[in-house]
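Have a look at the structure below, then the notes.
Only one protein chain is missing; all other protein chains are in place.
Letters are used for the chains, namely A and B, taken in the order the chains are written, and counting of residues starts over at 1 for each.
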Amino acid sequence: MNRRKTPQYKWGILLAVVLIASMILSACAKATPSAATPVTLTIAEALQPSSLDIATEYEAAAMAVNRVVYERLVRYKGNTTEIEPELATSWDISPDGKEYTFHLREGVKFHDGTPFNAAAVKASFERVLSINQGPAWMFSSIDKIEAVNDTTVKFTLKEPFSAFLPVLANIWGTGIISPTAVTQNTVDNDSAKTYMQDHMVGTGPYKLVEWVHGDHITLERNMDYWGGWPEKDGKPIDKVVIKFVTEPATQRLMLEKGDVDIAMNISVDDLAAVSKTAGLTLVEQPSLMGTYIRFNVTKAPLDNVKVREAIRYALDYKSVIDKIMLGHAVEMQGPAAIGLPGHNDNLPIFQQDMAKAKALMAESGVKTPITLEYVYETGQEDRRMVGELLQSNLKEIGIDLQIHTLPWESIWGRVSAEDKSQTPDLTANGWWPDYADVQDYLYPMYHSSQWPPTSLNIGFYGNPEVDKLLDQALAEQNDAARNTLYEKAQELIVNDVASIDLYQKTMTIMMHDWVKGFVYNPIYTEAFNIYDMRILR
Amino acid sequence: MLNNLFRRFSLSIIALIGITLIVFVLSHVVPGDPARLAAGPQARQEQVESVRKEYGLDKPLPQQYLIYMKNLFTGDLGKSLQSRRPVTDDLRDYFPATLELTLFATVIAVIGGVFSGLVSAVRKNQWIDHLNRVVSLAGVSIPVFWLGLVLVLIFYRSLGWLPFGGRLDPALSPPAQITGLYILDSLLTANWPVLWSSLAYLILPAVTLAFGSLGVVSRMTRASLLDVLQEDYIRTARGKGLRERVVLMRHALKNALIPVITIIGLQFGSLLGGAFLVEVIFSWPGIGTYAMKAIMFLDYNGIIGVTLLTGIIFMITNLLVDLTYIVIDPRIRAQ
Partner (left out) sequence: MTTITADLSSALAPRRTFLNNLVHFLKRNPLALAGLVIVVVTLLVAVFSPLLVPYDPIQPDLNVKLNAPSAAHVLGTDDMGRDIFSRILLGTRVSLTSALIIISVSMVFGLFIGLIAGFIGGWLDDLLMRLTDIFLAFPALILAMAISATLGPSLQNAMIAVASVWWPWYARLVRGQVISIRNREYVEAARSVGATPLRVLMRHIFPNTLGPLLVQATLDVGNTILLTASLSFIGLGAQPPTPEWGSMVSVGRLYLLGYWWVPTMPGFAILLTVLGFNLLGDALRDFADVRERAL
């Protein structure tokens, strides 16, 4: 073999030089922003929405965009669940609770320049109702909508519906869309459904600029916003980039590097370390998002209330809150979220009691060992850990818990299957209320008319007394009387051991100190009050 | 040879049709209700039915398949349940990112692999050859999803040399779409900041992806080159007193590359598969990311669409490899 140094090495060196040079150059290309750059807010968010059409889609991922591009008649105020005006300036409710008349703000224009008026409100809601997908169920109480005059619109309900205003303040299906944009882009009678998937024509302070699928959505300031742009406490935000970053670890890296201003999905195990980083703040707020495990009460041996109760006593709740959630959650008290109007504050908060669990197991007459299946949604790591803990707890009372992770769609397929042997024994699930009313917790999950596939009573719970209380409450106009009915229902559900009510995660948002003025609202969980926010570096 | 090419082409078409049938049948015997998910967790039954009708999910399975196939031939892959848009639109948006990543990785694998294979062959059984062998084998043994994590820790977090998380600095806007490949588009539109930024964002994922294939190409080049170097015509060339470089580059390497090209064709397929894992790590907005979401949503049209597209790309690559043979090797042309 010839050992002479062959010149192809030169090519290799050249190649290496080119590679290294391009690396250095590209690192330099990320130059510091010049003074003229717009004030930009970059948010890392794990999930990308399916669609931006509030009439068809119904998911937390689109909340941030929807809150500032569209506006509703009414909204939740600040960090509360109180209702305040948005596009309506005031409203009247008829004494029988069936007619809601809204007086509208004047001089408001849509992003396409057309004027906002009563006809637009009517058209927007009728569009949602006629498409009849996603959030339409919330508006099923509406009988008709009339544009009384240009600035007055009247909703007539089929029956009194005590939660109507909270429903109107929610994000889904309530934003007012430019009727001109809808008619101009309607193809094959689709009410512009295709167009509105990636277009938004609202009245809000921000406009949709682009949606690079899989990567980001960009919003930009609507200079003609009816509220104006006062330069109070600094310049308003010109540009919003919502970047889709699936991995929590990636979000943390990007936040630490300053590539994003806000990260929505930092894992709880990283929070302690990240909040210690200089310049980063953890915004932590109680939420109304409940996490619970539903028993399939129709399937042996869980049709035996003693077995269910034994399991409920076997779980080590303290470890769940302190060790798994690391304190970023509070244990639930009954089936509805603490903090919702109508929540029953007198219910027990459970603690592990193995002696009781064993005794109950013995009393139940069920022969151990038994095998049960625990199902949770893929990606919900806290529910995996709870499952693994419960598995080890249940081992002590002779129950072998098999854990399965499935996409939500498969879980849904199994709970709504005709063949009831397919339904899992225990299903971990979570719930965040669409609007601030305890009815939105109890009715879809515990009323016997709401078994899958109709709605989310995935444990097939049914108690005629609970049904009656919930039905009565729905029609009750008096707040105090309604809350009494709801409190009674919650007590019955706890006594029937329909579920293990785990915890309400706190909302944890990590942001740089330079982000100012954020006010968290417990209903608009994934959204920001960007109009009022400032970036002060 | 052309006959053979034509035969392979038609066989590939049959294979593609076969796979639609397999995935279609599999996906519809599994319990689950895709309409339900699209309608949303709280939707009432009537709203679910309205979605079911819109997506044609209310028809019997064979009829659904026939409709699917009929639409397929008009270039319509159905509607995606996760994005509620035509799957073809989704693929058009997501695929260029994957293609850019895979092509760039292929270039790295080929240049790096041929070069290190050449060095190995020249320095056969010396330490550099042994090292090369270990690195090559480590390359095919390393879980690509793990390598990605490690490289991010080193080059982004500790050293801060390279950016990551997407294709482009979020402060920049993507270039006007011509091919969808940011590098190419920004070159064509002379958009230098975007070119540098997209190149920088591309390096980490592409190197991660290329590592395994680089080893394979390197081993193949070495083996093939060693075979060729023993041929008579090389001895003749050396005997003529040609310089070693000329012998290597002009005579040996050219002939040694024929088997390497086959490997590159096959590697392109495995890079395409690996890209799916790499995209997850790097938040790369390609069809891998899209496929993950399709899996989460049991979006069958999306899953079949992605599978078909990669199959077609794979098929085209293999045809191109065959054509390259003909161009490079006159003996095959003559057959």
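To be clear about the criterion, a residue touches a chain if its C-beta (ideal position, glycine included) is under 8 Å from a C-beta of that chain, and two chains touch if they have at least 3 such contacts.
For clarity, every value in this text was computed on a predicted model and none was experimentally measured.
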Out of B:L11, B:M69, B:V107 or B:L323, point to the residue that touches the absent chain in the complete complex. B:L11
Out of B:I22, B:V107 or B:L159, which touches the unshown chain? B:I22
Touch as defined at the start, partner being the missing chain; which of A:T378, A:S448 or A:N483 qualifies? A:T378
Contact residues on chain B toward the hidden chain run 11-12, 14-16, 18-19, 22-23, 26-27, 30, 125, 130, 133-134, 137-138, 140-146, 149-150, 153, 157, 269-270, 272-274, 276-277, 280-281, 291-292, 294-295, 298, 300, 303-304, 306-307, 310-311, 314-315
Please give every residue of chain A in contact with the chain that is not shown. 247-249, 252-253, 267, 269-270, 273, 319, 323-324, 378-379, 381, 384-385, 387-389, 391-392, 402-407, 410
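Basically, only the chains that are shown with their structure count from here on.
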With touch defined as at the start, can you tell me which chain B residues reach chain A in the complex? 30-34, 36-37, 39-48, 50-51, 82-85, 90, 93-94, 97, 111, 115, 118-119, 122, 124, 152, 156-157, 160-171, 173-174, 192-193, 196-197, 199-200, 203, 244-245, 248-249, 280-283, 285-286, 289-290, 292-293, 295-298
In their complex, what parts of chain A are in touch with chain B? 1-2, 4, 6-9, 11-12, 15, 22-23, 25-27, 29-30, 33, 37, 40, 42, 48, 50-51, 56-59, 131-137, 140, 194, 197-198, 210, 212-216, 218, 241, 243-247, 250, 253-254, 257, 259-260, 378-379, 407-410, 412-414, 416-417, 422, 434, 444, 453-456
